[in-house]
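Heads up, one of the protein chains got dropped from this complex, but the rest are sitting where they should.
Take a look at chain A:
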Amino acid sequence: MSKTENYEDAVSRASSDVASFDEHEKGLFGRFHHLLHTTPALVPLIVLVAAIVIFGLVLGSKFFSPFALTLILQQVQIVGVLAAAQSLIILTAGIDLSVGAIAVLCSVVMGKITFDYGLPPFIAVVLGLTVGTLIGGINGWLVSKVKLPPFIVTLGMWQIVLAANYLYSANETIRAQEIEEQAPFLQFLGTTFDVGGARLTLGVIAMVVLVGALAYALRATAWGRHVYAVGDDPEAAELAGVSVHRTLMSVYMLVGFICALAGWVMIGRFGSVSPSATTGVIGNIQAITAVVIGGISLFGGRGSILGAFFGALIVGVFELGLRMAGANPQWTFLLIGVLIIGAVAVDQWIRKVSA
């Protein structure tokens, strides 16, 4: 025993300073790679700025004006809010196919409660937000307690909510004029104001504030750290003392709430309440597209919600820019397809920790 033990004694003479190495000369390229690794939202930001610059150079002041640029914000406000919701789910390594459907159903609920039951619009909005939160809660419960895959749960919930939306509303639209006369509060988020050529709506501001608040919560609060930990490795998070169930429930309920908020934004944007709004059918894919272009990993635990916001803006810039350039709209879809694949490829490259 004594003979075998002595070899470890030499350890006591070892230095006890924090290790430091000469900064290995990485060059500009290497430093850029490191920056991308530590700041995942940088890639979509670069793409966004590049897209704006290129369209600005090609199209001139027609595109590069406060009016056009804020028009993009208005056009992406619904997708932007949905993408914020989708980001939270994807950070927990889930996926939510029901976001758009929940938004449409909640906008219908807000309209129906005001016009069919005669309740004040404020109450209608509160109830609409509650319905969204409840649907999110059901999703969360099925994912967290019944342990069903999020894809399956929300694929089913998407159909259920969309069908319920048509059944409940009898596919009847509430016209913008009626809402304007009788319940202007429903269109509250559509309130516009001009700031020197730029036109903003409260819906746009709501989107920006929402993204900012979520970015803060994810980065600087315990809840945010738990969301990342659960997405990274739920078993490890549980053993480390995180309540995975509570975290997932809070995320899914918050997402339901945000989707309902998107429904309210929709009324502001369109003026009317329409059960057959395309958001119900393609809102989920639009949101996932923004999230993926924004560099959030579909495997969970990695990425930043700012990236998803930039992703939504990139799509908006492409749509408006190409339309102004008179291109066939199919070019937009083609380029977005390229961006999706490109974003994931860049992401894989950044992940190479060794570099």
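To be clear about the criterion, a residue touches a chain if its C-beta (ideal position, glycine included) is under 8 Å from a C-beta of that chain, and two chains touch if they have at least 3 such contacts; residues count from 1.
Convention: contacts and distances are computed from a predicted model.
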Pick, from "Sugar ABC transporter ATP-binding protein", "Na+/H+ antiporter subunit A", "Stage V sporulation protein AC" or "Glucose-6-phosphate 1-dehydrogenase", the protein name that UniProt gives for the chain of this complex that is not shown. "Sugar ABC transporter ATP-binding protein"
Per the definition of touch given earlier, which of A:Gln159, A:Thr221, A:Thr278 or A:Asn328 contacts the omitted chain? A:Thr221
Hidden partner sits against chain A at residues 1, 4-5, 7-8, 11, 14-21, 216-217, 220-223, 225-226, 228-229, 232-233, 235-243, 301-302, 353
